[in-house]
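Note that one protein chain of the assembly has been removed; the remaining protein chains are unaltered in position.
The block that comes next holds chain A.
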Amino acid sequence: MIIRGAAARQCRHAVSRNSFRPLRRSLSSEVNTADSSTQDNIKQLQSLEAQLNAQLARPAPSARVPNTIAEQYHQYKQQQKIFGKLGTHITPHYRPHTLLNHPPSPADVTLELLLASEAHQGHATSIWNPANARYIHGIRQGVHIISLEVTAAHLRRAAKIVQEVSRRAGMVLFVGTRDGQDRAVIRAAELAKGYHLFERWIPGSITNGQQILGRCRTKVVNEKDETVPGFEEQLDERPVLRPDLVVCLNPLENYVLLHECALNNIPTIGVIDTNADPTWVTYPIPANDDSIRCIQVIAGVLGRAGEAGQKMRLDAAAKGEITYTPAKGLVMPGEEEDSKKTCPAVDAEIQENLLEDEGLEDAGEPSAKLDEAASLEGNERIKVVS
């Protein structure tokens, strides 16, 4: 391949690297005129072109044109390796994929980052929720501006919560059901070893969990997160799992989820915009829920916090410390037959639940009592057998 004018195009870097000027200056004692210096520059450029051509001409043993798609693609990739870095060097700037692939940690939260992610943009003043007044910095162009210091403080607090819950092996559920929030939610759950939800929350997943989540599989793990086999039969009899902490990135659309969490004493973290109700969540983060970039920053920070918490938990586990309350009622697989009838903790739980449901009565009891009474009197009650 012959390059024409490449040196002229890539002049700045090429010439700076292979500059002959210092050598010439040291040898020459004459002062250069304008004409002679331009002549010299042209000669330098031409010699540079020759050099580049020589360099590129060397690694071309297979100079034939690639005829298959695979060969063409392979050649394209090789050329990209050589020439891909050429061109203007752009100063560090926002690249969207970095928020998902390398999210910021709680220590990287700065007001500049939040401002650049448009976390301060609230909604029109006419549709605000006055309970959010304490988070609002002011008004600009008819729109409420959220105070970023408040946002940063609440975000750091929420990160601490997520970290501590993860350290104690709690189940953190990241929820973001709007378009474009799915990747942020999946990445956060991946980092924090938690759970994600980016489609509609099915109402009743907590209050009617057995019906809705009853089929979803669970597993038994030890302190090092290794799956322990042999407990599958016992898992079938266990109640459905509930999250220990819920992080909601769009609380306005997930009213039912937050209500269910409130009914079941599950703390929630939520991104509260100026028109959202902060009392719906336990730990609000006042920020803009309409900006995907802002959501990615918040989800990334919380995911990183969860990652730190998980690391702490696993470090403690390596030393033999258990930071969580182990599951009650589990029996070693070999001893299942002996103690099948005695699961005191689970039985106690089931008894409590039955007592709470007043509608459920032992259907056999009244008929048994009637039979007793009838037999005492000597009359036999006609039993209706269905």
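By our rule, a residue touches a chain if its C-beta (ideal position, glycine included) is under 8 Å from a C-beta of that chain, and two chains touch if they have at least 3 such contacts; residues count from 1.
The criterion applied here is as follows: contacts and distances are computed from a predicted model.
Taking the options "Emerin (Emery-Dreifuss muscular dystrophy)", "serine--tRNA ligase", "rRNA adenine N(6)-methyltransferase" or "Small ribosomal subunit protein uS9m" in turn, only "Small ribosomal subunit protein uS9m" matches the UniProt protein name of the chain that is not displayed. Listed residues A:Leu86, A:Ala107, A:Ala124 or A:Leu241: the one in touch with the omitted chain is A:Leu241.
Residue A:Met332 is the one among A:Leu86, A:Ala116, A:Ala318 or A:Met332 that touches the chain missing from this view.
Note on the undisplayed chain: of the listed residues A:Leu114, A:Val247 or A:Val281, the one touching it is A:Val281. Contact residues of chain A toward the unshown chain are 68-70, 73, 130-131, 133, 136, 138-139, 161, 164-165, 168-169, 171, 173, 186, 189-190, 194-197, 199, 201-202, 205, 212-213, 215-223, 228, 231, 235, 238, 241, 243, 252-253, 255, 258-259, 261-268, 277, 279-283, 320-327, 330-332.
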